[in-house]
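A single protein chain has been omitted; all remaining protein chains appear in their positions.
What follows is chain A.
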Amino acid sequence: MSFLEFVEGPLWYVAAAVFLIGALWKVVGILRLGRKADLSIPRASATAGAVRSQFLHFVPHGGFPFRTIYHLTAGYMFHIGLFLVLLFGAPHVIFAQNNIYALPWVTMPYWGFVVAAQVAFAGLILLWVRRISDPVMIKISDKDDHIGSWLTFLVMLSGCMALQESVVALRATHMLLVDMWLIYFPFSRLMHAVTFMFSRGYTGAFFGRRGIVP
């Protein structure tokens, strides 16, 4: 078994299992903690508040977009670029069709991949520069923040280097880093990709009963 076969075979399946089981374990574990029933008389619907909160927090409201424009712009550049590359990049779609599902899927043209990847890179680098330069960010950042940023950066970098698919070692490196990223995910702040929905939802439901969603 070659190294590429190992990282795309056994290690990939282990990493995917850790990712899925770990994330599921975490979500179920959090939800099982439960919340005490609220005995106060609601003014409005908690469910409506929870739904509203999901959309409300995509952009800071109350005049804040102008104060947080750097983070807002960089954050959306990174996330939109990453999701485009991940979901519509031809190599990813082919890999998924071979290893996960066999559904027809739209792919981006090569130039689209490159543009989306560059936008994601720019966003991630901007976020990281802020993390190491802004006094608040320096104070609050810990190892997990830096490991998550660097691991994601290296996954993206190795992916771009392997885009030509001409050097096997580059593809193997990319897959190794992807496997590491998947294993790291449930143990880290990368889990925000899942838990953000619960966080927004709980706040929306809590205050939705009061007739407002902050």
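Criterion: a residue touches a chain if its C-beta (ideal position, glycine included) is under 8 Å from a C-beta of that chain, and two chains touch if they have at least 3 such contacts; residues count from 1.
Keep this in mind: contacts and distances are computed from a predicted model.
Enquirer: Just by its UniProt name, which of "Pyridine nucleotide-disulfide oxidoreductase", "Xylose transport system permease protein XylH", "Heterodisulfide reductase" or "Sugar ABC transporter substrate-binding protein" is the chain not shown in this complex?
Expert: The missing chain's protein name, per its UniProt entry, is "Heterodisulfide reductase".
Enquirer: Provide the residue numbers of chain A that touch the chain removed from this figure.
Expert: 22, 25-26, 28-36, 38-41, 43-44, 53, 56-58, 60-64, 67-68, 71, 75, 130, 134-142, 145, 186-187, 189, 191-192, 195-196, 198-204, 206-207, 210-212, 214
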